[in-house]
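Removed: one protein chain of the complex. Kept in place: all other protein chains.
In this document, chain identifiers A and B correspond to the written order of the chains, with residue numbering beginning at 1 in each.
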Amino acid sequence: MDNHKMIPDSARKSNICMALFGVCLLLLGVMFIHASIQRRTGNAGTEHMAGLVKNLELTDLCLFTEARYTRNLSQADLHSAFQDHPSSLEHFPAGSVTGPPAGIRRINVKLD
Amino acid sequence: MSNLIEKQRSILDFTLSSLMRRKAKNISLFLVYSLVVFVLGSAMFFTQAMKREASLILKEAPEMVIQRLLCGRYEPVPLDYLERIKNIRGVISADYRLWGYYYDPAAGSNYTLMVPRNNPPARGKIVIGNGIARNRMLYREDILSFRGYNGINHNFEVDDILSSESELVSADLMLISEEDFRDFFGLSPAAATDIVATVRNQKELITIANKISELLPDTRPVIRDEMIRTYDSVFDWRGGILIVLISMAMLSFVIFAWEKASGLSAEERREIGILKAIGWETSDVIAVKTYEGAIISFFSFCTGLLLAYGHVFFTSAFLFAPALKGWSVIYPDFRITPYIDPYQVVVLFLLTVVPYTAATVVPSWRSAIIDPDSVMRL
Partner (left out) sequence: MIRLLDVRKGFNLAKPNEYIAVSGVTLTIEANRVTVFKGPSGSGKTTLLSLIGCMTRPTSGRIELMDNLPLINGILRDNGETNRLEVTSLPERFLTEIRRRLFGFIFQQFNLIKGITVLENIMLPSYPLGRKHGFVTERAHALIDTFGLGARASAKVEWLSGGEAQRVAIARALMNDPPVIIADEPTAHLDSKLSVEFMEIISGLKNQGKTIIIASHDPLVFEAGMIDRIINVRDGMLYGSGT
């Protein structure tokens, strides 16, 4: 910029900023497109798992294997110790991330 | 019109020069801001995608599982319950399931043993999930020895390993034949773990579930919707301890941002006075402040969101894994299929960009209307 007369218009701060703005929008667009492409092609894995679930009659995701009431959350005892309160922390962090399955309590309200 | 654009571009030029004067302050602001969006965005992407994944996978789960409760815990179901359930009108089929947990002291982890109804392994053979294989470095034809209910060791040969793509549902599974299962756990031939039932009409599912719990008062039916809903609530991004932590971070950020953005120093006020004296209008000064807030918050939002996307969908949320894993020994190694809820992205945008920009603009409003001659009176 020292050698004056003509600053190239492209070096203008506002232009650089607008270009970056455009790049950001583009990247956000790419993100959405990538997500939708992946969703379409990535379904194979999900279908495969759904098939396994059907075949083996599975009921739960294998996320927290440390205890039976976290491994098969939807099949957990209605009255398992610590599991009927949201502040159950006995198996941190799984126990604190997962509250009691609300739907199970609702349908079995007369057992409670 | 071109005048108007040229004017806004010039004002933007000045805003950028002005921002670059306080590089350290603005870069640190940008970094903190991006970090907040990153954590918030990661939590959002992760929970949304997991919820979707869970509902897609579990749509094939059994329609209804019937457990038997004894002393408030679930206990094996007598097989004669099967006939009584089949006799209920609307029930097409009922079958028993055999599954249970085994703690493997050698690996320090829990396995889920299960007898598949179709193509069960031969006696003495097992099919294991990829998580177990990885954890104990097992290959086909390896022999595993487990201690049964009566203290007698049972040897099993690995017949097959479940595919690694299915780890999210099968990492800790161990498929075994019915005979081996009963021998191993000492389960009586007249009992099973639970019962799965299918009904003719999905709409009657709840009615039938109620009928079953009336007919067999010691049972508890769990229907498929509840299984899916369980994961909805597990991954509900408004629930969960992560969100509590994030909202605290968010709150302190807002305070931080407010202080950084709002406190107009005497120097800044003087500058506004100068600009007004040399012919800038109040609206031009406010435009500078608006651009200032919008530039920082928009670029932080984009950076944070893009990093969050990469984090969750390219690295499988490796930063969250410790929080989710806890001390699980077998944690599924899975890729999450990207899923973005545009509504939530918009909400995140509104929650981050708008308050910050407002926090920048509002305090400048009062300074922007100062009389231009205040500069002369300094």
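Assume contacts are C-beta pairs under 8 Å (C-beta built on N, C-alpha and C of every residue); 3 or more make two chains touch, one makes a residue touch a chain.
None of the values given here were measured: they were computed from a predicted structure.
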item	value
Options B:F14, B:Y102 or B:F299, residue touching the unrepresented chain	B:F14
Among B:Y81, B:Y96, B:W280 or B:Y356, residue touching the chain not depicted	B:W280
Hidden partner chain, touching residue among B:G100, B:G148 or B:P372	B:P372
Chain not shown, touching residues in subunit B	2-7, 9-11, 13-14, 17-18, 21, 267, 270-271, 274-282, 284, 371-373, 375-378
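Just so it is clear, only the chains that are shown with their structure count from here on.
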item	value
Rounded Å distance, subunit A centre to subunit B centre (Cα mean)	3
Complex contacts: residues of subunit A adjacent to subunit B	12-15, 17-18, 20-21, 24, 27-28, 31-32, 34-35, 38-39, 42-43, 45-46, 48-68, 71-75, 77-80, 91-94, 96-99, 101-104, 107-108, 110-111
Touch list for subunit B against partner subunit A, complex	9-10, 12-13, 16-17, 53-54, 56-62, 65, 67, 69, 72-74, 97, 101, 109-110, 112, 114, 116-118, 129, 131, 162-163, 165-173, 175, 194, 196, 206, 209, 213, 220-223, 225-227, 229-231, 233-234, 239-242, 295, 298-299, 302, 305-306, 309, 313, 323-324, 326-332, 335, 337-340, 342
